[in-house]
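With one protein chain removed, the remaining protein chains of the complex are shown where they sit.
On to chain A.
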Amino acid sequence: MISLDRVSFGYDERDTLSEVSIDVPPGSFHFLTGPSGAGKTTLLKLLYLDHLPRRGRLKLFGEDPATLERRRIPQLRRRIGVVFQEFRLLEHMTVVQNIALPLRVAGHRLDDYQADVMELVKWVGLNARIDAYPRELSAGEKQRAAIARAVINSPDLILCDEPTGNVDPEMGARILRLLIELNRLGKTVLIATHDLGLIRSARGGVGARILRLADGRLTLGAAEL
C-alpha cells in the first residue's frame, strides 16, 4: 500500500525527515506519534502527495508519484482520504457541501449518494448542522465534518492528522471506533497523534502498530498494542 525507502524531505536546506523507511501493508492500522514538530504532518504530506520526497523512494498503491504521469496523480489522491490537522474545510460551503465535495470533484452525481451522505452526517452527529458554515461550527464539529469528508468517497487509505485533537474523550472514542470499523472493512488507516490515551483506548479493538518520529527519524514502537 505504502512503502518508503530511505525517504528524506525538508522545507529548507536541512532535512525535516531523514532516511525514513516504512512499509504499510494494505488493511493495516498504524499510529504515528512523536513530539510536536517531529515531522508527523510532514510525513503525511508526502503520503497525500502534497510534496514529493527530496531523496529516496516513495511508493503508493505500487506507483511512484515522482515518475507518474502528472494527470494520473488526481486519481491516486482520490484513493486517499485525509483529515487535515487544521481541517481545511471550504469556508464558503456548508457542512453538507463540504462533506459531499470529494464526490463532486470526482464527477459523481450527488443524487446517487444522498443516502450515504445523510447517513454519514448523522453518524458524525452533524445532522442538525448540515446547513451551517464552518465559521459557525465549534472546533470539534469542524473536526467531525473533516472526518466525514475524508471517508465519503470510500478511500482505500485513510490518513488522519490529530483526528481527536479537538473533541471530548467520548467523541474521540467514537471517531476511533469509526476508523477501526473502516479498517475492518479493509481500509488502511494511519493516524498521526500525540494523544497516548487514544492509542491506549484502541487496545483490544485493533492490531495496530505504532511508529515513532523523533528528530526526523522513524522508529518502530512497541510492535503491537
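The rule is short, and it goes like this: a residue touches a chain if its C-beta (ideal position, glycine included) is under 8 Å from a C-beta of that chain, and two chains touch if they have at least 3 such contacts; residues count from 1.
As a working rule, contacts and distances are computed from a predicted model.
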Name under which UniProt lists the unshown chain, selected from "cytochrome-c oxidase", "FAD/FMN-containing dehydrogenase", "Ni,Fe-hydrogenase III small subunit" or "FtsX-like permease family protein": "FtsX-like permease family protein"
Of A:1, A:49 or A:206, the one touching the omitted chain in the full complex: A:49
Chain not shown: contacting residue from A:88, A:177, A:194 or A:217: A:88
Hidden partner chain, touching residue among A:100, A:120 or A:167: A:100
Contact footprint on chain A, counting only the chain that is left out: 48-52, 70-71, 73-75, 77-78, 82, 88, 90-94, 96-97, 100-102, 104-107, 110-111, 114, 117-118, 130-131, 149, 153
